[in-house]
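Apart from one protein chain that is not included, each protein chain of the complex appears where it belongs.
In this document, chain identifiers A, B and C correspond to the written order of the chains, with residue numbering beginning at 1 in each.
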Amino acid sequence: MGLELFNTLILCLLVVVAVLSLWVRDLVVSAVVFAIYSFLMCLLWAEMGAVDVAFTEATVGAGVSTVVLIATVFNLKRKAKD
Amino acid sequence: MFEDGSIFNQLLVERLNYFIYVVLLLIGLWAMIAKNNLIKKLIGMSIFQTAIILFYVSIGVKEGATIPIYLPEHDPHGSHAQLDSNQTDLLSHGAKVLEASAVPNYTNPLPHVLMLTAIVVGVATLGLALSVCLRIYRGYGTVEEDELLEKLEREDSRKAGGSNKRRPRRRTPANKGGTAGQSKRGQTTEKTKSDKPTPRRRQASKSRTKTNGPAKEQPKSSNKENDKTKPVKRRRPAKKPKEDES
Amino acid sequence: MKKAAFILILCIGLLLAWAAKDFPSWGDPQSPASSSPVASHFIANTGVDTEVPNMVTAVLADYRGFDTMFETVVVFIAGLAVFSILRGGPKNRTRDREFVVDFEPDLIVTNTVRLIVPVIQIFALYVLAHGHVSPGGGFQGGVAMGASFILIALSWDLKTALARFPIERCFTVAALGIVIYAGIGLLSLFLGGEFLDYAHLAKIFPVSPEMARYHAMLGVEIGVGFTVTAIMFALYASLSTDGRMRDGL
Partner (left out) sequence: MIDTLASAVLTESANSPGWFLVHAIGVSMGIVGLIFFLGTAVGVVRFPDFYTRMHAAGKGDTLSTMLMLTGFGLVMMEDFSANSWLLLLKILGIVLFIFITTPTSSHALMRAAFEDDEMPLGEEDLNKLRKRRAKPKSK
């Protein structure tokens, strides 16, 4: 039951964070919120027993893809219109 | 409402993972279709991708199973068991196939493998798409979709129809510089002097208004009058870059 | 446009939710994916065939080695494409940047990075080499290794990181990784087996066929790690400087 509650909590939080990362106008904030999304995904997979996928997501999703997104926004306009 | 067999129980309790997968997939799809900014579209693409990965990993879950790494008693190599205690007979006895009753103890490893490579390839494709975005920004000065379409249409009409105004004029100074040869930098002839500065000044003024617009950078943009020669970023090189790891 | 998209998505969502009702319930051990003979075979026979406790590594590098090899090639080609897309183009880039990074490397940050970068690199090598008995492997170790170079670039300067790991060497190393991977496959091809059939390596190395597969997997993971390290750093270096390889983030 405890793990199921954890699972449900993370799943609901995932939807909130996904909407939030698309809602925000500032692209840097959007990238950082997307890192939170990736980290929640990593927690979810560790809980589901997919440890290798969780490890990959922690390094790739929360690490490198955030850096790459911010490095791109560094060369673009920071504010988005929607 | 949540009694057995009702649609709420089926979707929201027993199959919450699948339901959230559907929701995330729709969020990603909606962002890819309806968002205006290209970077936002790419974030939507990543959300779409993670939704599909969530679907695959949810398929492989078994109730009450452990992670797909052999427990010490099932491990034919015996590296774990050796650490635990000094039973050396595990090493000596021959390897044998796991019996069928022990198979449901382990999570299905196949979706994990498929998705593990998909994540890494996903970041590579994300980088590729971001580089295309950078290239678009370099060419058109925007990554907003509506402005981009407007500029493309304007360029198309200019290219197709009547007044070929801007593109040839922008191209002529370069051609003249190429054909007129080395007199480009030294003594400027009358033609190039009259012809050349116009596009450049227009570009410079455009960029200046653009960057000074957000008004956040007012104190720093005071020395941007002569930023043709100076790089935007001035960061000193490291003090001792070579000594770090040796 | 937005309304049409919303209606379309609503329709797709209803369809998908309707279909999701018929999925096997969560965690059902008798679901078709879990009770399929392929997955059961992998779970039951990995230990005997390859002596690798981590089934994910075994399936990744051995049973589905062909797949992983071309995934690595995809990563390599993506890095190459990013580099070549951003490199060319108009020389005069009039677009100014929104951010102005204007200060020298910070003393505290650089000293901390000096302390922890070797730890990160050793940890990356550990993850790569220990992927047989614990979570980890070539992809994770490679990404951690690339992240250490990205950390150097972030804390000092891109120039400092490029002095350690020049962009040309990036692609050489990435290609070397694929050559290692394909070379192990070709070696087993020449020894009489099929492509990437590592058991035949036991003919030239003094190990049993199972241990030959075990060690060949390690070699393959090292190849993957090379490629992923180099490409992650090349991605960062290209994207943060808009292809100029200077004035980076």
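As a convention for this text, a contact is a pair of C-beta atoms (placed from the backbone, for glycine too) under 8 Å apart; a residue touches a chain by one contact, two chains touch by 3 or more.
Since we're looking at a predicted model, the values are computed, not measured.
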Of C:Ile7, C:Val119, C:Leu186 or C:Ile204, which residue touches the hidden chain? C:Val119
The listed residue (C:Cys11, C:Val109, C:Leu186 or C:Ile204) that touches the chain absent from the view is C:Val109
Residue list for chain C contacting the dropped chain reads 102-103, 106, 108-109, 112, 115-116, 119
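Keep in mind that, in the parts below, only the chains that are shown with their structure count from here on.
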Need the CA-centroid distance for the pair chain A / chain B, whole Å please. 13
Centre-to-centre distance between chain C and chain A (centres being mean Cα positions), rounded to whole Å: 19
Overlap residues in chain A, where contacts from two or more other chains coincide: 51-52, 56, 60, 64, 68, 72, 75-77
Among the residues of chain B, which ones contact at least 2 other chains? 16-17, 23, 58, 60-61, 65, 67-69, 111-112, 116, 120, 123, 127, 130, 134, 137, 214
Quick check: in the complex, which residue numbers of chain A touch chain C? 51-52, 54-56, 59-60, 63-64, 67-68, 70-72, 74-78
Within the complex, which stretch of chain C touches chain A? 54, 56-57, 97-99, 127, 135-137, 139-140, 143-144, 146-147, 150, 154, 232, 235-236, 239-242, 249
Footprint of chain B on chain A - complex, ascending: 7-8, 11-12, 14-15, 18-19, 21-22, 27, 30-31, 34, 37-38, 41, 44-45, 48-53, 56-57, 60-61, 64-65, 68-69, 72-73, 75-77, 79-82
